[in-house]
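Moving on to chain A:
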Amino acid sequence: MTLALSGKEIAGKLEEQFPGGILDSGADSVTIKSDLLLSVASFLKDTKDLEFDYLTAITAVDYSRYFELVYQLTSLKHNHSLIIKTQLYDRNHASLPSVSGLWRGADFQEREIYDLLGIKFDGHPNMKRIFLWEDFQGHPLRKDYL
Partner candidate 1 sequence: MAIYSPGLSVLSQNAALPPDWPGGYWLHWLVFVVIIMTFVLASIMGFIYFERRGIGRFQVRLGPNRTGPFGILQPVADAIKVLLKEDIVPAKGDRIVHWLAPVVAFVPVLLIFAVVPFGGGALLADLNIGILYVVAVSSVTVVGVFMAGWASNNKYSLLGAMRDVAQVVSYEIPLLLSIVGVVLLTGSLSMIKIVAAQDLPFILLQPLGFLIFFMAALAEINRTPFDLLEAESEIVAGFHTEYSGMKFAMFYLVEYAEVLAISAIITTLFLGGWRGPLLPPFVWFLIKVFGVFFFIFWIRSTIPRLRIDQVMAFAWKALLPLALLNLVVTGIEIVALPAISPWVIILINLGVLAVLVVVWSRFFKLGGGRVAV
Partner candidate 2 sequence: MQSRFFGLGIAKGMALTLKHLFRRPITTQYPEERLSTSRRIRGNELIWNQVKCTGCATCAKSCPQGAIEIVTLRGEENKYIVEKFGVDSGYCIFCGLCVEACPYDALYLSYDYELARYRRRELVKDKEALLASPSKRVSGYYQPEIEQTLPRQTLLLDREKEERE
Partner candidate 3 sequence: MAVKTELKLKTEPFVLNIGPVHPSTHGVFRMRATLDGEVLIDLEPVFGYLHRGIEKLAEGRTYTQVIPLTDRLDYLASMSNNLAYVMAVEKLAGITVPERAEYLRVIMAELQRIASHLIAVGAFLNDCGAFMTPILYMIREREKILDLLEMVSGQRLTYNYMRVGGVSQDIPGEFLPALRKFVQRMPSYIDEYDQLLAENEILLARSKGVGILPKDMAINASASGPVLRASGVKWDIRKADPYSVYDRFQFDIPTGSVGDCYDRYRVRVQEMRQSVRIIKQVMEGLPEGEVKAEVAHFLRLPVGETYAHIESPRGELGFYLVSDNSIAPYRLHIRAPSLINLTALRDMTLGWKVADVIIIFGSIDINMGEVDR
């Protein structure tokens, strides 16, 4: 069984490292401030006993008021998983640091999120639309796209 690490425990560990950066923690998830994403991610990837070497999936959800990004991390070595969430409130200029430098697997997923939800990832090597054509207007998976 892949062990879903307790969000609360991890939040405690993260709180030591990044004071004030943890907004919330659930049973298997931790919500962090969006500007801390990259440092938290690299902390989770490199810390001993955590070693989240595998980025399972990135999801973005449009909650109308804000976007929530969900990073599902897995460690193939220890067979445990954790969900990192972060929220973006600026709908017009939503942007986030890219984790594709840490996990190559984020490459197409971030492009997909940019394409369908219009969230820009800073530092992504090839930030352009992936499924829709270049001059497509709007981002279809946003709730206000009709």
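Candidate entries met the following condition: all candidates are chains of the complex that A comes from, given by their letters.
The criterion applied here is as follows: contacts are C-beta pairs under 8 Å (C-beta built on N, C-alpha and C of every residue); 3 or more make two chains touch, one makes a residue touch a chain; residues count from 1.
Note that the structure is a prediction, hence the values are computed from the model and not measured.
Peer 1: Which single candidate from 1, 2 or 3 touches chain A in this complex?
Peer 2: Here, the candidate touching chain A is 3.
Peer 1: Which part of chain A faces candidate 3 closely enough to touch in the complex?
Peer 2: So the residues of chain A in touch with candidate 3 come to 1-2, 53-57, 59-62, 70, 72, 76, 79, 83, 103-109, 112, 116, 129-133, 140-141.
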